[in-house]
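With one protein chain withheld, the remaining protein chains of the complex are depicted in position.
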Amino acid sequence: MTQDDAAAQDAEALAATIWTQVDRALSGVSARPEPSVRDLIVHIPPDELVRGLRALKHDAALAFDYLRCLTCVDNEDDGMDVVYHLYSIAGRYNLTVKTQLPPDNLAVDSATGVWRAADWYEREAQEMFGVRFRGHPDPRNLLMPEEITDSFPLRKDHPLAEIEVLQGEGVAYSEEPA
Amino acid sequence: MRGLLKSMGVTLAVFARKPVTREYPDTHRPLPERDRAFPLLLWDHDLDEPFCTGCHACERACPVECMTVLMKDNPNHRTQGGDSTRRKIVDKFWIDYARCMRCNICVEVCNFDAIAMNNTWQGHETSVYDRADLIQDLPQLLAEHKAGAIKPWVPQ
Amino acid sequence: MTTVPFPHEHEFETQDLMINMGPQHPSTHGVFRMVLQVDGEVVRDVVPYIGYMHRGGEKLAETMDFRQGIGWMDRTEYLAQHNAELSYVMAVEALAELEVPERAQWIRMILCELNRLSSHFMFTGAFGTDAGIFGTAFVYSFREREVILDLFEEISGDRLMYAYFRPGGLAWDVPDNFARRVAEVLKSTRQGIKDMDGLLTENEIFRARTVDIGKISAADAIDWGCTGPVLRASGVPLDLRRTEPYLYYDQLDFDIITGTNGDVYDRFVVRVEEMRQSVRIIEQCMERLRPGPILPDRLPRMLRTPPGEVYLRTEAPRGEYGIYMVSRGGNRPHRLKIRSSCFANLQALRDMTIGSYVADAVVILGSLDIVLCEVDR
Partner (left out) sequence: MNNDLFGFEINVWADAAARLGLIVGLMTVVVMGLIYGERKIIARFQQRLGPTRTGPAGLLQSVADALKLVAKEDVRPRSADPWVFELAPYFVFVPIFLMFVAIPFALRWEIRVLELGLFYVLAVSSVNIVGWVMAGWGSDNRYAMLGALRAAAQAISYELPLVMSLISVGIVADSFNLTEIVRSQGQVPNIVWQPLPFFLFFVAILAELNRTPFDIPVGESEVVGGPFVEYSGIRWSMFFLAEYAALFILALLGAAVFLGGWAWPLGEEWGLGWQLVLTALKAGALIFAVFWVRVTMPRLRIDQLMAFSWKVLLPISFVQVLANGLVLVYEPPQHIANILLAAVSGAGLLLVVWIMNHSVGKPRPRPVLSPRAATAPTATRSEAAR
């Protein structure tokens, strides 16, 4: 247990040092930290996002040069989160950058200029969640047929396909005892 | 050239080894007891009735919703003059083998050890011409264990 | 990027040929499609199309509770199912703060490394076929893979969709003869690695086909987000088993393999050497395996997690397999994102392929070792 405590303390200290660094790198960008189970989360408002990401990548001490993952989270009435998981190969630390998009303006600048890896991730997020990535070089659908542009399957309000559940003849769900 | 000769040597060495082919339809490899084919219902040989009480636990836990269960009052219960301790018993049971993904969850959630995965070759060789034929009803699900054809393995 | 000198350029008018490779083509490893624009035999442009296998797995996982979701993870990564399950259950454990018994962790490591072996065997076999061997590499690797799958079947009951890991541990304990069986499997595997190595690695024709083909520099590979052997072949020693140890990898002695050139040959050799390292890891795990429980003492019947989010990544055979799980409380994730390793590697395909020959395009695609189910999810 002591070992775990030590590890937890170490993780906290690490998060604190990373946050100091991030805060310094993001001077001029309004960023806000949030602790999480594994990695430190930094919230950046959408209009300053790409500036912040670029600063994080090009900061000499941090150098978040590796984009692990880019995705969206549908918060239903609260709009969407776009989540960037960053990693610094030289420094070996992780950072999660989040930006909250209001439901009436689901658009954010594209990060493809920062990491080329963002290309397909943004295309996927765009077709699945309907978040527009401004300035994306190739905003076609990636996984879905290219003509489907008005349906966003991973949103929470998108219905699951109905599957026929009942088997056997003459069976109806109303017979199921409560 | 050395690499080419080395490669040729490797293939020639394999040429001398014994083939590893399993001549499948002719000879069936013995299956391990944990093998999971498709779920089956078990038969209580002592009381001559299924173990299943139709409690819907498996139906609710099934990730692909391949099961449909109906329960009824047990006509063989003590209060009815029988010798069973089961107040309720399964009335109808369907499993759609075409949809089942053989995840073993139904076996794990069953409180009565009434369902098990078929661990015989018959369970794997289930090809039919019509998908509807893969929907198994209660007598079909019980038949194997009733006839003593399988030795079920239920994890603890 | 390879550039092929093209002396007769502009001497006369030529027309580029568009070749539609896939989705049903023997060497696109499933249902990948790429449209090649070729000038004679030289690829001028390549446009990849994916999504033929998209099943909405992430959405489905959001409708399933934490036990039901395990079965889905198998189906996203059908060559490294244990690794995929591991990411998922570890994400759940991180959110629910579950303690996993030691024995379960060791068994998980053994199974994951065995799965890495079987997956890499699949790669070497399929890659041999891409390079043009008439099935020999394929059969050799399937012979070894079969042995490993037999062991998996004896443990979990299924040959492909194991559904064996559970949040908190394992579904049930391994059989009593586990140690003996693993030793047998490793013996056969060592021979298999030797065969595969002897058949391909030094073969002059194989080297002529792979050396300096599909090169990608370390900086480019990082920028494209490549992971796993593709990244390591470019010389970046990023292996999550070492850089962010999970399970008990920090207690073991093994090497991280990195290439020097970032070409197809390096990606092949990195994987072959990784198989040797996996054998080493399994041997060390077997020494440390002790009897004990495989599930925590107190495990609720229906697992619920407090609200929170975690991005949990493990090193699958093809690279970083990440699960981004957002929980709002309750027994199922609010959002589940699968960060697929092949998805990231496949992005870099266009960069690697342009300027090479048609035959090289096949080999480069093969060297990425894509699993389309994982790409499309």
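In order of appearance the chains are A, B and C, and numbering begins at 1 in each one.
Please note the rule applied: a residue touches a chain if its C-beta (ideal position, glycine included) is under 8 Å from a C-beta of that chain, and two chains touch if they have at least 3 such contacts.
None of the values given here were measured: they were computed from a predicted structure.
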Sole contact to the chain not displayed, among C:Phe206, C:Trp224, C:Tyr311 or C:Phe343: C:Phe206
Contact with the hidden chain (one of A:Thr17, A:Ser30, A:Asn105 or A:Ser151): A:Thr17
Positions on chain B where the hidden chain makes contact: 1-4, 7-8, 10-12, 14-15, 17-21, 23
Chain C residues that touch the omitted chain in the full complex: 17-20, 25-27, 38, 41, 128-136, 139-140, 143, 199-209, 211, 233, 237, 239, 242-245, 250, 255-261, 265-266, 269-270, 273, 357-360, 362
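Convention: only the chains that are shown with their structure count from here on.
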Chain at the geometric heart of the assembly (C-alpha centres): C
Centre distance in Å when chain A and chain C are each reduced to the mean of their C-alpha atoms: 23
Computed distance of Cα centres, chain B from chain A, in Å: 41
Residue list for chain A, restricted to those that touch at least two other chains: none
Complex contact set, residues of chain A against chain C: 36-39, 41, 65-69, 71, 73-74, 83, 85, 89, 92, 94, 96, 115-117, 119-120, 141-145, 153-154, 158, 160
Complex contact set, residues of chain C against chain B: 64, 67-72, 75, 136, 140, 143, 146, 153-158, 161, 163, 171-172, 175, 195, 198-207
Chain B to chain C touching residues, read off their complex: 1-4, 6-7, 9-11, 14, 20, 31-32, 34-36, 61, 63, 101-105, 108, 117, 119, 153, 155-156
